[in-house]
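Okay, here's the structure, questions in a sec.
A protein chain is absent from this complex, but the other protein chains hold their places.
We call the chains A and B, going by the order they appear; numbering starts again at 1 in every chain.
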Amino acid sequence: MGKYILRRVLYAVPIAFGVSVVCFSLVYIAPGDPLQTVMPPDATAETIAIVKHAYGFDKPLPVQFLIWLGRVVTGDFGMSISTRRPVILEVSQALSNTALLAMFAVPIAFFIGYVMGAVAGSYAGSWIDRVVTGAAVVGVSLPNYWLGIVLVILFAVQYMLLPATGMGPHGSTSFDLLQWSNAKFLVLPVITLAMIPIGILARTTRAAVAEVRNQDFVQTLRAKGLTEWAVTRHVLKNSLPQVMAVMGLQFGYLLGGSILVETVFTWPGSGFLLSKAIINRDVPVLQGTILTLSLVFVTTNLIVDLLQSLVDPRIRRA
Amino acid sequence: MTDTIVLDEPLDTFEEQALPATRVRGYWQSVFYRLRHDPVTLAFAAIVLLIVWAAIFAPLIAPFDPYKESIVGRLKPFGWRGHMLGTDELGRDMLTRLLYGGRVSLLMGVVPVLIASLIGGMLGVVGGFAGGRTNTAIMRMMDVFYAFPSVLLAVAIAGAMGGGMANGMLALTLVFIPPMCRVAETATTQIRSLDFIEAARATGARTTTIIRYHVLGNVLGPVFIYASSLISVSILLASGLSFLGLGVRPPIPDWGLMLSTLRQSIYVVPLVCALPGVAIFITSICCNLVSDGLRAAMGVRM
Partner (left out) sequence: MRTGLPLDPRDRGGLQQPMLIARDLRKHFPVKGSGKSVQAVDGVSFTVGKGETLGIVGESGCGKSTLARLLLHLVTPDRGELVFDGDAVGAPEGIAVGALRRQVQMVFQDSYSSLNPRMPVRDSVAFGPFVQGKKKDEARHIARDMLSRVGLDPSLFGPRYPHELSGGQKQRVNIARALATGPRMVILDEPVSALDKSVEAQVLNLLRALKRQFNLTYVFISHDLNVVQYISDRVLVMYLGRVVEIGPIDAIFERPLHPYTHALLASRPSMDPAKRIDEPPITGDPPNPIDPPSGCRFHTRCPFAEAVCEAADPVLGPWEGMQSHVAACHIHDPHSGHSRFGNA
C-alpha cells in the first residue's frame, strides 16, 4: 500500500514538470517578442539590451527555462507588470478568494448532485429518474456565466435582493463571513459555480448507482433478507468510488475554471486575476497564475486518487 | 473403453442447422433502427439540424444587416419596429445577429472536435495497438495536458496567442486531443487482446492492415460517441472564450461575445441581453441529448 502511494506521488512529479514546461512556453507561443511584454514600448536600444540581459532573454531557451524553474521553485514568480507587486502575493491572495467560493460550492454541489443522482439511480426508469436526469442535462448544457447573468438580472436587478458584483461592500477585499452584509456576496457566485458540477455529479452518481444495483450481489443481499434501505446503503457505498473520482476532478475544475464566473461577478479571485492579466498582457502574472492553478489541480487529483484507492482496493494498480 | 463416446455421424445437412427466425440486421442497421424508433432523440436532432440550417442560410433568412448600427434604435425591446427580438447596444437587430452568430459558434464548436478526433484518435489507436513503451510515452504526454482544467488550458493558450477565432479553435483542439486519445486508446487496448486479432496476426497480416480492417471498425463507435458528446462542451467553451474576449473580435457576431458586450445593458432590457445565452443553451442541450440518444442506440457504455 505504501509502495502504491509512493509510486503515485512519484508519478506526479514528471507531470508537474511537464506542466511547468507548458506554462513556460506559453510566453513563447505568443505572437511578437516576449521582450515586449516586460518593456515599455518606447525604450531605447540600450535599455532593451540591459533588460534583455537582466531577464536572461539572450540565453538559449532551455537555460532560460531552468532559470525560470529555479526561481519558481523558491517562490519567486517575478513582478506584476501592471501593479508592480510581487506576483506570488497577488496569486496567493486571489487564490484564497477563489478558494472561498470553492469551499462553499464543492459541498453544495456534492450534496445536491449526489442525492439527486442516488435518488434517480435508485428509481431508475421512473419519472423521478427522468426529472432528475433532465435537470442534470440542463445543468451541464447551460453556460454557467450566462446563468450568473440571469441570476443577477433576477435577484439584483428585478428584485434587488442580492448584490450584483464584487466581493464585499465598497469593493473591499477582506471578508467576514458571519456578517450577512458580506456573506450575501457569496450567494450568487457560489450557486452559479456549483451548477455544472451538480449536473455532472448527478449524472455520474445516477449511472454508478444504477449500474451497481444491477449487479448480482444486490440480489444476494435481498435474498439474505436485508431491508430495502439496508440494500440501498450497500449500493451507495459501492458506487462511491466512481463518484469520488469525478468529484475530485470537479473540485480541481472549480479552482481552475472559475474564470468565467468570477468575471461575471467581478469576484477578485484567481480567475479574475487571470483575465485581467490576459487583457493587460501581464506575462508574469499569467505564468504564475496558470502554474499555480494547474499544480493545485494536479495535487487535488493525486489526493483524490489516493483516497479512492483507500476506499476501493481494486483500484490499486501495479 | 465402454465409457467413451462413439460417434461416426455424417455431417449435418443444411436443413438441420438452426438459423435465427428472422433476418437480423447488421450492426449499423440496428443502430438506425433504434434511432428511428426514438422520437425524443429524433426531435432534438431535428432542432439541431434546424439550427445548423439557419446558421448556414443566415444571409438569406435574416431580416436585417448584422452590422448596421442605429443610434436611435439602441437596446429596444421585443417587437420594436420590426425587430422581433429587439436590438443590441449599438442598435443592431438581435435576431439577425443571433443567426449570424450561430455560424461562428457552431464552427468553433464542431471544427475543434473534428480535428481533435482525427489527431487524438490516431494517436490513441497507434498507442493502444503498439502497447509497451510507445503507449506509455503517448499517454504520459497526454497526462501532462490532462493536468490542466480544460477551461484554464483553453484560456491560457488562446490568451497567450492573443485571441481571435483561429487561435480559439486551436486552443480548443489542443484541449480535446487528450480525452479523444484516451478513448481511442482504451478501445484499442480492449480489442487488441481479443483472439480475432491474434488470428489476423496468425495469417501474417501487416500491422497496418490489421488496424485498418479489424481495429478501426471496432474503435470508431466509442470515438464517435465521445466526440458527439464533446460538441456541446466545445460550444460552451468556445462561447466562454468569446465572452472573455478571446474569440472573434467585434463587430463579428458571436453568441459569447454578444453576451459580454450586452452585459452592461442588463438593467435596461434584461430579456434582450439574455438572448445569446438562450441560443447557446438550446444548441448545447440539443447536441447533448442527441449524443445521449446516439449512445443508447449504439449500445456503448462509457
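We take it that a residue touches a chain if its C-beta (ideal position, glycine included) is under 8 Å from a C-beta of that chain, and two chains touch if they have at least 3 such contacts.
The structure displayed is predicted, hence computed values, not measured ones.
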item: Touched by the hidden chain, restricted to displayed chains; value: B
item: Candidates B:F32, B:W53, B:Y67 or B:F196 - the one touching the absent chain; value: B:F196
item: Hidden partner chain, touching residue among B:A62, B:L90, B:A130 or B:A205; value: B:A205
item: Interface with the unshown chain - residue positions in chain B; value: 2-5, 7-12, 14, 17-20, 24, 26-27, 194-196, 198-206, 209, 213-214, 217-218
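By our rule, only the chains that are shown with their structure count from here on.
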item: Chain A-chain B separation of Cα centroids, rounded to whole Å; value: 23
item: Footprint of chain A on chain B - complex, ascending; value: 140-141, 143-145, 147-152, 155-157, 159-162, 232, 236, 239-240, 243-246, 256, 259, 263, 266-267, 270, 273-274, 276-277, 280-281, 284-285, 288-289, 292
item: Contact set on chain A toward chain B in their complex; value: 14-16, 18-19, 21-23, 26-27, 29-31, 137-138, 140-143, 145-147, 149-150, 152-153, 157-158, 252-253, 255-257, 259-260, 263-264, 274-275, 278-279, 286, 290, 293-294, 297-298, 301
